[in-house]
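One protein chain is absent from this view; the other protein chains keep their places.
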Amino acid sequence: MSKKKEIVALPESKVQSVLQEIMSGDPVRIALSILLGFFIGAIFMVVFNTQVVNAWSNFGADPGLAFSSVWWTIQDGYGALFNGSIFDTTSGNFLDGIRPLTETLRFAAPLIMAGLGVALTFRVGLFNIGATGQIMMGLAGATFVSTRLHMPMVIHMIVAVIAAVAAAAVWGMIVGILKARTGANEVIVTIMLNYVATALFTFFLRQPGLLLESNGGGTPKSDHPDSTAMLGSLFGSGFNLHYGVFLAVIAVAFYWWLMERSTFGFRFRMVGHNPSAARAAGIKVENTFVWALALSAGFAGLAAANQGLSLDGGLTTSIEAGIGFDAITVALLGGSRAGGVVMAGLLFGAFEAGSASMQVAGVSPEVLGVVKALIVLFIAAPPIIRAIYRLPKPKPKVLEPVKHSAKVSK
Amino acid sequence: MSKIEVTPGMFSKVEVKPSLKTTITMAITGLVVLVAFGIFGKSGDVMFVWSDSRESLQLPHWIVNSMVLCTVVGVLLLAMATAAFFYRRLNKKSPAWLVIIFGLFAIMALLGWLATGASQGVQMVFILSNTLVFAIPLIFGGMAGIMSERAGVVNIAIEGQLLTGAFVSSVVGTMTHNLYLGMVTAMIASGILSMVLASLAIKYLVDQIIIGVLLNVLVIGITNFLHSVWLNNDSSHLNFPGTFDRIAIPLLSDIPVLGQVLFNNRITVYLMFLIVPTLWYVLFKTKLGLRARAVGEHPLAADTVGINVGRTRFWWVTLGGMIAGLGGAALTIGNVGSFGREMSGGQGFIALAVVILGRWQPIYVTLSALLFGFTIVLRVWANQVSPGVPFDIITMVPYLVTLVAVAGFAGRVRAPAADGQPYTKE
Partner (left out) sequence: MKLELRNITKSFGTLVANDNISLTLEPGEIHSLLGENGAGKSTLMNVLYGLLQPDSGEILIDGKQVNFASPGEAMAAGIGMVHQHFMLIPVFSVAENVVLGNEPTGKLGLLDLNAARKLVKEISDRFGFDIDPDAKVEDLPVGAQQRVEIIKSLARNAKALVLDEPTAVLTPQETDELMEIMRGLAKSGTSIIFITHKLREVQQVSDRITVIRQGKVVATPSPKASANELATLMVGREVDLETKRKPAKLGEESLVVKDLTVLDDRHQQMVDGVSFSIRNGEVLAIAGVQGNGQTELAEAIVGLRKIHSGSVVVAGNDVTRSTVREALESGLGYIPEDRKKDGLVGEFTIAENLMLDGSFTAPFAKGVQIDFAKRDEIANNLIEEFDIRTQSAETLAKQLSGGNQQKVVVARELGRELKVLVASQPTRGVDVGSIEFIHEQIIEARDSGKSVLIISTELDEVLALADRIAVMYRGKIVGIVDGKTSREKLGKMMAGIAA
């Protein structure tokens, strides 16, 4: 009588239903969520700005200043965000003006690739928080090939990308195997593997025989990758955008084909929606988990290649830059669909691109961390937005009156 | 009227031998100790220092050759593994005491091997008391996990609750110069965060895991922001609370070794001594506990006998969150003395693993949290006594142990049946 659950550690997440909710959400609600996120972010900027606080403590002396200081703080912050990520209004010519947009693309590319990876596991019904660790392992692979092996142009780069993808995929596979064999909950497993991978990559970076830079000392840092292995610049000097953005385009196209057109995607989605029906339909659910996690990590590996093969200087763990963590929110925000992930990746890429100019404008870009979290929270939890904007509850889906398809009832 | 036969089980049972996993693990551990630590171990003496220098009654130090110690322990471990093998031959599980003694001996060999030749030796009081201190946030986090999961709500947000508690206790403690006030506000702030989790999960049926993860992201975002724009500007007036004073309990603290470890501590430790047994009592011996467990096992059944499922879940999650907030306070004003960026460092997730390992029972959860506390101490201590062991590898230890625990125990323990299942009538 008591149905014993197969996986007892933690229950399966109903990721699917949330994705459904996100996808069914009209653009209005998404827009309202983003707006509200920015609004609350603005409150944070204002309340913790010393100039504003000073102006308000002298409210009696100069009330005008108190109000204008609020306005200027917000304008400085979000203005800098705009100038840094979309179009630089302070620059004289169009080419310089458009430069921030290319920066947004550059930052969005790895977020989109890693986001697709997380999205893939969401659609298989797994809550994979392991992109960070997978990127670390991908970085280890890319660093090894790009600094220790020497090959001709292009080939070197391709081998390095493949190494990153393969190393990440193996790391992802470990999660799948642990889950399939022991029923361990993937949330805890992936988080623990993130810490392990970070420590492991650092360990590699410290070993002279492995990744440590020549003549390196105590700091875990690698050599500069061979120029033959680098993802080349796309528009030449003045622009940082590199060929990594093409990797992202390929990744998006492949993801779309995989999930929407291929039989693999069909089975992934089947397992995600109803694993026990999938099992009854002859699908090995455990194996599906393993392959899905390996593929998912492969996408994270692409993001790692993008990071490891594009920057000047030697590599450290900091090059991961929180992409693995943001990938979760990108995947959620994008409803785990190819198009959605692209849009979410662009938004978050813009945040990254704008951070520097916010810093310059004297506003802490850390506020964007709050804004990001709030936007995704609002979108994943529609009741909050409905309550705040007093939106009506969505009407229950009305069933169309049943038409007799062919035969008339006896 | 005929009677229905009330025998447990309608079906005949097949005798199946207990899993070999435990026995094999024991045998491998024994071999590793014997060969790697013993026969091919470090030649040199190791000193076990039992008493703390502050104690009035000093136990003599124990100095022994490391290879001899590890060889002897290795042989003992293999003997215990053999005993476990025979238990299995008799279709019995190895008794818990055997496994526990095995574990203690294995740890002794590990400590001895690490501290070979180190001048300070194996300082038992240091290791044990720090194990306890490092375990406190995990224990409180674990209690929060028990409270919400027993009532059927998965609480992935423990990490965020710890971080909230750590932040608030540090800031309020510094600003008011009253650490107790800091502790209480930490509990309240964490409780409020739990209320958000609880109401979204219970009333609005948002997926519990997603909402938990997002609340963690939010708390990390907010504390990082405040840390960089606010605390860093004036940390001596905002983020410098210091720690609670140690309170030595008269008489009890004079017991050799254990007195210093258990009864010369900060209030956070004593609160743990109070909260753990209380939770056990409430959960298993009282009406409130029976109802909470009913809600976590079969909410519809609980509803049909007039128990308000939503309200029960809400309060258990909230009170659990307050205890997690206490755990956060234990990180700052109970140990380190100030707030650091993302200082919870995954301990909220380790707490979840501890809950599974401890089978949702307060006492067992506390014991497994102590095991993790020990791995954290090991990280600090091993680096001091045995600089040859790579730091990054030791860093991984707590996380690897968590992985082994989750992988080894998941599927063998039974979670509350409705854990993570939203309850809705229509």
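Annotations
Order of writing sets the chain letters: A and B. Residues in each chain are counted from 1.
We take it that contacts are C-beta pairs under 8 Å (C-beta built on N, C-alpha and C of every residue); 3 or more make two chains touch, one makes a residue touch a chain.
These figures come from a predicted structure and were not determined experimentally.
Across the entire complex, contacts from the unshown chain go to A, B. From the options B:L31, B:M175, B:L290 or B:L400, the residue with contact to the unseen chain in the full assembly is B:L290. Between the chain not shown and the residues A:T89, A:Q207 or A:S276, the one that touches is A:S276.
In the full complex, subunit B makes contact with the omitted chain through residues 1-6, 8-16, 282, 285-288, 290-291, 293-294, 297-298, 300-308, 414, 417, 425-426. Taking the whole complex into account, subunit A touches the unshown chain at residues 1-2, 4, 16, 20, 261-264, 266-267, 269-270, 273-274, 276-284, 396-400, 402-407, 409-410.
Here, only the chains that are shown with their structure count from here on.
Centroid to centroid, with C-alpha atoms defining each point, subunit A and subunit B lie 31 Å apart. The touching residues of subunit A, when paired with subunit B in their complex, are 2-15, 17-18, 44, 48-50, 127, 129, 178, 181-185, 187-189, 191-193, 195-196, 199-200, 202-203, 206, 325, 328-329, 332, 364, 366-367, 369-374, 376-377, 380-384. Remark: subunit B residues 154, 156, 200, 203-204, 206-211, 213-215, 217-218, 220-222, 224-226, 228-230, 233, 346, 349-350, 352-353, 356, 390, 392-393, 395-396, 399-400, 402-403, 406-411, 413-415, 417, 419-422 touch subunit A in the complex.
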